[in-house]
Each structure stands twice: as C-alpha cells, then as structure tokens.
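Removed from the display is one protein chain of the complex; every other protein chain stays in position.
Chains: A, B and C, in written order; residue numbering restarts at 1 for each.
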Amino acid sequence: MAIRLLRLIAFLIAALAFAVPHAAAQTPDIPALVDALGQGSFPEREAAINALVATGDERVPPILQALADGNLYLRKSDAKVVLAAKAGSGFALTNPLDGADLGPAAKAEIDKIKVNNGLRGKIRTAIGQMTLLSPDRTTRLSAAQTILKNADPAMRDLLDKALAAETDPQIKSVMELARAVIVLKTDTTIEDKRAAITTIISHGDRDAQTVLSSALADAPDELKPLIADGLATIARNLQLWDIAQNLVYGTSLASVLLLAAIGLAITFGVMGVINMAHGEMVMLGAYVTFVVQNLIATYAPGLAEYAMAISIPSAFLFTALVGVGIERGVIRWLYGRPLETLLATWGISLILQQAVRSIFGANNRLVAPPSWMTGAFELGGLTITWNRLWIVVFAIIVFAALQLVLNRTPLGLQMRAVTQNRRMASAMGIRTPFVDAMTFGLGSGVAGLAGVALSQIDNVSPNLGQGYIIDSFMVVVFGGVGNLWGTLIGAVSLGMANKFLEPYAGAVLAKIIILVLIILFIQRRPRGLFALKGRAVEQ
Amino acid sequence: MTRLPRIAAGLALGAAMTMGAFAPVFAQDTIKVGVLHSLSGTMAISETTLKDTMLFLIAEQNKKGGLLGKQLEPVVVDPASDWPLFAEKARELIAVDKVAAVFGCWTSSSRKSVLPVFKELNSILFYPVQYEGEESEKNVIYTGAAPNQQAIPAVDYLMSEEGGAVKRWVLEATDYVYPRTTNKILEQYLKDKGVPPEDIKINYTPFGFSDWQTEVAAIKEFGSAGKKTGVVSTINGDANVPFYKELANQGIKAEDIPVVAFSVGEEELAGMDTTNLVGHLAAWNYFQSVDTPENTAFIDSWHGFIANDKRTTNDPMEAAYLGFNLWVAAVEKAGTTDTDAVLKAIVGLSYPNLTGGTATVLPNHHLTKPVLIGEVQADGQFDIVSQTEPVPGDAWSDVLPEDKGIEADWTDPLTGCGHLDTATKTCGAAP
Amino acid sequence: MTDATDKFKTMLYLNGVSVSFDGFKALNNLSIIVHPNEMLAIIGPNGAGKTTMMDIITGKTRPDDGEVFFDGKVDLTRLDEAAIANLGIGRKFQKPTVFEGQTVWDNLELALKKPRGVFSTLGYVAANDDIARINEILETIRLSARKGDLAAGLSHGQKQWLEIGMLLAQDPKLLLVDEPVAGMTDSETVETATLLKDIAKTRSVVVVEHDMSFVRELGTRVSCLAEGSVLAEGTLDQVSANPVVIERYLGR
C-alpha cells in the first residue's frame, strides 16, 4: 500500500513540480493537512505526511523536518499543529507555515507530535524526493543518498531528470548508483540490468556490497554469476580497505594512549614518581572542560563553539596547579623513595575521586561536542570520525610542544639537569624545589589536556581516570622510562597491536594478549624499548 | 543517638582481635530500613541515585506519618562496588542494625553475593534493577524487569512492521551474566522465530570498554548484508557513553540500524549529546516522559527533595518506588515487620505504577509491569513509541527448553519453592 | 701485551677488550694480565675505564669484543656475577658498599665462603670454625667492638675496612679493590697497604687507586689507563716518568 502511495506521490511530484510550475497547481488546503499531522496513530500520521508530500508545496520540507526533529506540537485547546521552541519554563509557539508568532504556552498546554524510526525514515525519503533538485549542494547530496537507501523504482524518472542536470561528480556518482539499483529492481532487459550491475560493482564500496547482496537472491539466474563475481571483487577490495581502516583505528587508539600516558611519562618517567593519581589528573581535566562549557553556555553563549579551545588552557592550568599543590604538599617529602610515592599518590587519587563525586555527583556529565568534532567523513573506503581525527592532531601537537619545552627552553634544561643530578644542579644555582614543582605541574597539566580530549570520547565521570591508569603505565614502561619518544613508540605499538588483534581475538582476549606480550617483552628488555644504557642507570 | 550502636559496633570492630564488650541497646522507636547501594567505585555512577531515591521515599513516608505509628529510619552503608563487601554490609545491616528490610544492589554479582546472607538471616531484599531472571528466592522481591518484561517485548517491537521489521540481529553485550543470559534467551527466541543463525551476531566486550571503533564498524559491516539490521545492546553502565559517541560519529542512524538498549535510561543519556542518537531505542517499564498524574507528582516531589529540577528519573527509581511502597503496604497489612509475615502479606498486593495501571507482586516475587519502548530524543528524554499491557514477570524464561514448565511459588513463604517443576511437582532447589 | 704471554699461567687475562655505551667507547682494545700471587695497581684519570674494566671482569657488563679469562681457563664473558664470584673473584667497590641494614657480623657472615644455594643458606648453622674465622677477620679489620652494630652506623673508613673484611671472608683467589683508601686517615692508609701486601702473598690483587703515595706504598707493578686502554706499564717511577702519562694524567 505504502509503495503504491509513494509511486503516486512521486508521479504527482514529477507532474506537479516539473511539468507544471507549482503556482499553477490547485492549492490544496495545506493548513488542514498540517493539522492532520497532530491526530491519530503512527499509520494515520504516515498518511497525513504522504498527503502533505503530495502537495509538493515548498513549505512542506521544513515542516516535515521540524516533525522529524520533534519540534512540532499539538496545541490541546484547538487541536492546531504548531512549532514550539523552548522558552524559559514554557514554549514559544509559531505557525509552522508562515512563522507567525502564536504566543507562549505552558508545557501542559501542548503535546509533542511523536514520530518513530519508521516515520522518520519516510520523512527523510520524502524530503529527499522534494529536495533532489535543491540548489544547495549538501541538501542535494543527502537527498541523493536517501534515494539510494530506499531505491524506490518510482523515483527513476525523477532521478533521470536530476542526473541530467547534475554537475557535482560526488552527487552524480551517488545518483548513478541509485539509478542502477532502481534498474535492478524494475522489469527491464537483462542487458540494462547487466549494465546496472557493472555500474554498482565499479563503485566498490560498502553500499555497493549491500545493494548487490540484497539483489543476489531475486536476480535472474543468468545474472547471478556476474553479481557473485562482483561481490567477490568488492570483498577483496574491502579487505584491503579493512587493513587501512585498522591502521586508522590503531592510530586513533595510539593517540588516546599517548595523550593519557605522556603526562605520566613526565611525572613517572622523568621524575620517578609512581603517580597513581595521574588518572585523576586526566579526570580533572575532563571536568574542567565540563565546567568551562557550562560557564560559557551560561554567561557567554556566543562563545560556545570556542568552548573547547578555551578549555584547553584552563584544563592545563588547573590540573597543573593541582599538580604543583600535590608536589609541594606531599611528593617533595618522598624523593628518593619512589615506591612510597605510589602509596601516597594512591591515597590522593582516592581523595580526588571522592571529592569530584561530592562536588559533581557520581553521574556522567555531559560535555557536548562542538560541531566540528561530530560526524565522520569518507576517504576512499575509510570512515574517519572527526573527533578522533582531531584527537590524533591534538596528541601530535601536545607531543611536539612537550618536546620543545623539554629540549628548547631553560625550564626544560633545568628539569633534565635536576632529574639527572639533583645535588649538582642545586650546586649550580638551580632552584631545585621550584623545578620539581614545575616538572610535576607540567606532567599534571599535560594529563589535564588528555582529559579535555577524552571528554569527547569517554564518560566524564569520577571513574574516568581509573580506566586509563594501567594502560598509561604499560605504555610508559613498554617505551622505556625517561624517554618521550619511547612513550610515543609505546603508544603506537600497543594501539596498533590492540586494534589488529581485536577483529580476530575479540576485545577482551586482545587486551589479555597485549598484557601478556608486555610481560614477556619486559623479560627481554627489562628497562623498556628505549632504555638508557651505561653505568649511570644502575646508581 | 541513633548512630551510637554503629559507633559501638565500630569500636568493637576497631579493637579487632580484642574481645570488647559488645552489647548494643536498640531503641525500638523507629523502624530501620537498610540502603545497600555503592556510593564509591565503579557502580557509584548508577547506584548513588538509588540511594537518594530511597532517602526521598523514606522522607515522604515519614511525612505521611511513618509506618505502624513509627518513623522510618534509613541506614545507609557504602559497599563500594566490592561484591564481598556487599555480603559483609548486608550482614551488618541485618545483624547489627536490625533493619526491617534492605533496599539495594544493582549488579547481579552483588545480588548473588548477598543472597546467602539474606537466606541465612531471613531478611528481605528489594532488588530494583532489571536482571537476567533464572532466579526466584524467598527473601528477595524483584521489582525490576525480568527478561520477558524487557528483552522479549523489545525484540518483538523491532520485528514488527512498525519497529522496522528487523531481520538481522547484532547482540552487542558486556561480558557478564545478565547479557549472557539475556542473549541466550534472545538467541533461542530469535531462532524460534525463524531467524537463521547466520543472521545473529553476538559480541562481548569487557566492563568499562572505551574504544568502540572496531565494534561499531563491525556492526556497520554486518548491517550491509542487504537485510534490515537491528542491534540489541546489553552493554553495561560506563561502556555505554563511548559506545553511543562512536555510534553517533560513525553515522549509524536509527532509521538504518536501530539500537535497542536495556541498560540505557535517562540517567545515562544525561552524560551524552543525543542529537545524533535520536530514534535509538530503549525498553523499560518506565520513562520519565510518561504522561500520567502519578508520574508528574512523583517527578515534582523528587525535584523538590533533591533541590535540582534537572535531575532525571529512571526505571530503577520507579522499581525502588514500587518496592518501597509495596513493602509499606505489606507491613501495614501484616501489622509487623517480621520477615515471614511481610513475605506472606506481600504476595498479591498491588500498587499503582507511575506509568498507569498497577504493579502486583506475583507468587514468584516478581511484579507485573507494562513494557514501554522509547525512542531517544534530542533533549535526552525518550518518546514512548509502544506500550504493552502489564506483563507478569517470569522468573524462569519459557523460551529456554530447560526452563519449560518451571515456576516459582512463594505464596506461603515457609513452604514455597523457587524452582518448581510443574510437571513433576518437585522443587529443584534445596531450600 | 705480547703474544708470547702464556694465557694458561695467568690468574687474569684480558685481551683486546672493547665495550661502548651509546657510542662512547669506555674500553678500547684493553689488554691486561695479572699473574698468580701478583699485585697490580691501576691508575688513570676519571673516565679511563677502570670501573668498567672491573664490571667486565665481574660479569656485570658484557664486552663487545675481546677475551677475558680467569685462572687461565675460565671464560668470564660467559658467566654471570654470582658464578664469577663463586669462582673466587672478590670485588670491593669504589663507593663502600656494605649491607647497611645489617650488623657488621652479619655482613661478614654473608660474605663468608660457604654454600650459597637457597636451601643451604636456609638451613645454615654457623659452625665453630666459621665463628672463629669471623672473629679473626673482625680483629684484622678492627671492628670487633662493633660487631653487633648496624653497618650504617660505621664511619666511611670503617665501611672501607668492613668491605675489605668481606673480601677476606670470601677467600677469593683474585681481589679487585677499587679505591680502598678513600676517606681513610694516613695511618689507616698505611695499614691498608700493609694488609693488601700481605694478602698478595697468597692471592692475586688488582688495586685501582688515585692516591699516589698509597700506590707507592704498595710498591708493585703499575698500569696507567686512559681512554679505555693501557697507556703505560711498569714500576710507579717508570710510569710516572712517562711523558704521555704526565701529559694525560698527572699533569704538568
């Protein structure tokens, strides 16, 4: 039934929208059709949507979009469908057709018009049909993709028309694929179908695979071998991409591990403090991001897109200060007793966790991603998500900056001097207590930076740090204590190994294997990958 | 001083191996209620809210004049997400504090850990979380959902035309008992419905798993076989946020591959940005967005109590609410807090659900509850897209061949049986 | 070293030993021979490779190249520290390294030449001979009065003595002694020299020392090391007259 209706609509659209300019169409009672959206069950609502789509009116797509987004409400008093936006404790109502202000309403006066996944899909298709010729490139692309997903044979003429007019190669390729899929579904000659299959195979991506595998069952027998061959080709192709995809995943995991571990590479690797509170520094960084975002949302909503950028220095400074506090308060009494720093910092980590729990509650906190960190893009057969890409970039920047600080600044020089020979450095007039505090502050600050990044992919909860502390130690120890490059290599090796093992062994076993490998590796190289050699080490 | 006996107990324990004088004197002017939820450690994230809920419910009841003419007194302890500590704290609540009933636990492990204690000391545990079933104990009232009150209706919904007519299934889960059992039941159920084995993919990940890239990509790949694919997620607590973040970023839309979850409620959504998750589903017996006068009143007074109108409500809170009120009703009916009398009184009692209708305590110590399917909205709430009539909770899943014909009946707590083979009329479990 | 030297009659035989750390050549084609019952004094500037040489002999460091033989037949490069120590090579460190957490007596008992296995030490009962021997050593190193005190409480010089005592207790065939008189008074230095000379009557001794008067006191063959190889060899007078040695080590 639905399909027949759709065909009808498509026909209508084709007829109305292209053959006849819509000014000439009889004006259906659009307001009444819109109000019909507010009534009845999901199937009835579907019918109402179809009726609206059938009008082909250009005001319809935004209304449908509003429906899909959950912004359409039913005003209980007069059963009128309105657009509602949150305003204070209630809602501000507008007319969905002309945007006229309809005044405020309390929550109890209006009912949200619900949609489910099925309806949402229908709406998307409908909008797709109605916007396939939109002048806006993005709209057109998503319209084309929608049509590809549904591949309704009724769309064929519309698609042909759109194809003829299309100039953008990406959209064109999607449309061609959609057309080929439709051809496969319709009763045409074997030759036409063969051509369509070839087109699909030449696309060679996951979508093509989906299309072909669903077509395989219903295909005429003479085409089956062609499809099967095509599927095999695509599978081979995809297999290669899979390896590349694993590399991408590995890089991403490596960047996360690097960020989590690099602060530890300073507090533990350089200073020799077995800093069990490192994870909590990461966690504090994530909470700073949360606080900054909320402050900005409250006091300077205009800056919302820059909240992330503002969080970075804030998190660094805050956690660095906490780090300096810990160093001055506790760690400085424990130099030369590295294993005892473990006990003290473990105590500190318990206190920090509970403090955050007392202040912010035990629940997860929401750190909303900025728009430039959401979604993904395709690169060949790869899917790369923006947030992970930015985290990789961020990790590289942090690493490079840290190398600069350690190797090119006076503070870095003093840090290296103090950690190599405290007494000598002190004799040369370096204020060792100051340098200690700064070094620990730097390590903690970098951990805070990691927290900013992790707030984008993980829970912002008091337990955040716990999940990374062991991995961080593994990375630092694997890479070799006291060497940032070692930490980098450690993070990359562990990240890659994990991601390449995961598809075969599963997530749990992969992790166990990695741990066992680390244990065995440490037997071979008891001081990690980049161990310092020579006499000095033993002292 | 109500805390005195605890301090006395503390001192006695603190003296550890010395044999201290130990004679707590209990003033019998209050009825004590134990609250056994983790306030620290990994489970604090979920359980802290339930502790607050219990304090809220008890305060409300005291406003109404208490119970049997006495005020209720909450005794809160922190079992710190440590399962053996749960057993120890349960013992302490029952033996030292002499609480009349305990409301608590979240994970199956913690419940399994305290079970022997409740049996031994004959007290009552109200367990407010959806769980894997396959259990019915004299001393436990299960106010959360059994698998047939959550998992099966959710799958039915996805299979229906309205839910998208899903043909291919990914069961994505955290590796512990609840998902294992749920998946076992679902796998059997799907096979019974004619789903071929190659259209079912089951994947387990560890607790607190945070790097979901590979798994989400695998779901995408599995979903590209040309059949409508759906995901049934029994991913637990902490791992959900990174899972959904990855899902949103890799662009898995609910219209294409809907994900239905059994452990994701309003509380969990509060920690994520849901704009790209709109349409993914959850199956519960309660949603905050349910529009009934009871629920509105409940939410209002909850916000008043917690002094924060942003705090969400969720299904385990409703389960705690039902459990507490049913207990109150049972105590009033029995006229005493004595365990056996209360257990006898409670079977058959009803209390209004927040979602409309009533919850009745069944002889198997589970409740009848309606099943609601909700779709995630951009504001972090759920839109209810399907609601069933109240479903009686089934301790032993009828789907599993080995559980066919097994029932539990605690109508008489003294002679009841948790694993009654209705065919042979024998009770499998030794008491 | 001349090729004519018969390796089989030596106590210690180093031939062409090289080792480098991260590109720095600590030893460069070093060859040294010590005969049975001979004392050899080694002098040289800091960084000449003296301690590294000892590390190689005692198995702490593996050479990149070259031969190291003990008693003419045992290849030391294949053995670890414990095996080498049990062969009869004792070492005293530059920085006195005694077990500070234990008593003087225990330090000597630990060093005493006895089976070193796990179960033999677990079941060890001090025999009368052992006690007598420890008391004897205590006399020699003048620590009898402090045998019950923790080694941490000893003065620097006393620690040096204790470590020498531990060497004695080990009863080694070859002693490697690194700067034994640092921190000692003049009279203690003289006594140490006497003691070492005494020891050298029955065993081989290699002494590394900066203190020229002490080396003179020893009156023995001297090797001067610099930059990882032997610069000059002979009596102290010969060596200190060597113009290269003066240039590189003793200073003008």
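Keep in mind that, in the parts below, a contact is a pair of C-beta atoms (placed from the backbone, for glycine too) under 8 Å apart; a residue touches a chain by one contact, two chains touch by 3 or more.
Keep this in mind: contacts and distances are computed from a predicted model.
Enquirer: When you check the chain that is not on display against UniProt, which of "Urea ABC transporter permease subunit UrtC", "Multicomponent Na+:H+ antiporter subunit D", "NADH:ubiquinone oxidoreductase subunit M" or "Acyl-CoA dehydrogenase family protein" does it turn out to be?
Expert: From the choices "Urea ABC transporter permease subunit UrtC", "Multicomponent Na+:H+ antiporter subunit D", "NADH:ubiquinone oxidoreductase subunit M" or "Acyl-CoA dehydrogenase family protein", the unshown chain carries the UniProt name "Urea ABC transporter permease subunit UrtC".
Enquirer: Among the chains you can see, which ones touch the chain that has been omitted?
Expert: A, B, C
Enquirer: Touching the left-out chain: which of A:A36, A:A307 or A:M474?
Expert: That would be A:M474, which touches the missing chain.
Enquirer: From the list B:A95, B:A218, B:A341 or B:A378, pick the residue that touches the absent chain.
Expert: Answer from the full complex: B:A95 touches the omitted chain.
Enquirer: For the full complex, which residue in A:L258, A:A344, A:A425 or A:A453 touches the chain that was left out?
Expert: Touches the omitted chain: A:A344.
Enquirer: Tell me, which residues in subunit A touch the chain that this view leaves out?
Expert: 268, 272, 274, 276, 330, 333-334, 336-344, 346-351, 353-355, 358, 470, 473-474, 477, 481, 508-509, 511-512, 515-516, 518-520, 522-524, 526-528, 538
Enquirer: For subunit B, which residues lie in contact with the unshown chain of the complex?
Expert: 3, 6-7, 9-17, 19, 21-23, 39-40, 76-80, 82-85, 87-89, 91-92, 94-96, 107-109, 112-113, 115-117, 120, 134-135, 175-177, 180-181, 184, 204, 206-207, 402, 418-419, 428-430
Enquirer: Using the document's contact rule, name the residues of subunit C that touch the chain not shown here.
Expert: These residues touch the chain not displayed: 58, 60, 80-82, 85-86, 90-91, 93, 97-103, 105-106, 109-111, 116-118, 121-126, 128, 131, 147-150, 152, 166, 170.
Going forward, only the chains that are shown with their structure count from here on.
Enquirer: Starting from the mean Cα coordinates of subunit B and subunit C, work out the distance between those two points in Å.
Expert: 73
Enquirer: Counting only Cα atoms for the centres, state how far subunit A is from subunit B in Å.
Expert: Centre-to-centre distance between subunit A and subunit B: 30 Å.
Enquirer: What is the distance, in whole Å, between the centres of subunit A and subunit C, each centre taken as the mean of its C-alpha atoms?
Expert: Taking the mean C-alpha position of each chain, the two centres sit 65 Å apart.
Enquirer: In subunit A, what residues contact two or more other chains?
Expert: none
Enquirer: Tell me, which parts of subunit B touch subunit A in their complex?
Expert: 39-42, 44-45, 47-49, 161-164, 175, 203-206, 208-211, 213-215, 217-218, 220-221, 224-227, 238, 241-242, 245-246, 248-251, 254-256, 258, 267-268, 270-273, 276, 278-279, 281, 375, 377-378, 383-385
Enquirer: Sort out for me which residues of subunit A touch subunit B in the complex.
Expert: Against subunit B, subunit A makes touches at 42, 69-70, 112, 114-118, 120-121, 124, 149, 206-207, 209-216, 245-246, 249, 252-253, 256, 353-354, 357, 361-366, 368-369, 374-376, 383, 385-388, 456-463, 466-467, 498-499, 502-503, 506-508, 511.
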